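All protein chains of the complex are present and in place, except for one that has been dropped.
Moving on, here comes chain A:
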Amino acid sequence: LSAFSPHSPVTSEQIEHLHRRFKQLSRDQLTIRKENFDSIPDLEFNPIRGKIVHAFFDKRNLRQESDGLADEINFEDFLTIMSYFRPIEMNMDEEQLDRFRKEKLKFLFHMYDSDHDGKITLQEYRNVVEELLSGNPHLEKESARSIADGAMMEAASICVGQMGPDQVYEGITFDDFLKMWQGIDIETKMHVRFLTMETIAHCY
């Protein structure tokens, strides 16, 4: 906690609240593992549960140099992940806003790109759509696949424009991903309300 960077500025009250929550989840241990997330009852019904939990342990989100998955995370890592969901501040300038937006989209990109190769392939996209629609038991798997295919084609047409009949679209890179999200104002949408952004980085 002493190594608090301006990357994750949250107020001391919120830190306290999150710390309490962390202790609850970890059963008073210093770190949490994937299994600890099973104790949250409401999360069970979430269709993309797997991806969310995975995101907490993804080293790319934890700003660590290496790649792959961590086995366990401590409170600082927990806060780092939570800080991706802080709300927009009114007095941000253009550059800060752009960085803010990119950060959030990078988090999302990592969630879509499960094999960490920097591209969202068709298979990964299919996987996302299948998970999203998994709550509906009557939907055939085929429909989910065709929806994903259609969405991939849309993405191709946005990112690459008109493709010749022989061209193959390999996967959505991060830049393409940014283009796809252009219409949705993620800065205002992707935040959890109780996290305000005071620039004081209080140490516990």
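Everything that follows uses one rule, which is that contacts are C-beta pairs under 8 Å (C-beta built on N, C-alpha and C of every residue); 3 or more make two chains touch, one makes a residue touch a chain; residues count from 1.
Throughout what follows, contacts and distances are computed from a predicted model.
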Missing chain's UniProt protein name, "pantothenate kinase", "Mediator of RNA polymerase II transcription subunit 9", "Guanine nucleotide-binding protein beta subunit" or "Sodium/hydrogen exchanger"?
"Sodium/hydrogen exchanger"
Residue among A:T31, A:N74 or A:S143 that touches the chain left out of view:
A:S143
Interface residues of chain A toward the undisplayed chain are 17-18, 21, 24-25, 37, 40, 42-43, 45-49, 52, 82, 85, 87-88, 90, 108, 111, 122, 128-129, 132-133, 135-136, 138-139, 142-143, 146-147, 149-158, 162-163, 165, 168-169, 180-181, 183-184, 186, 188-194, 196
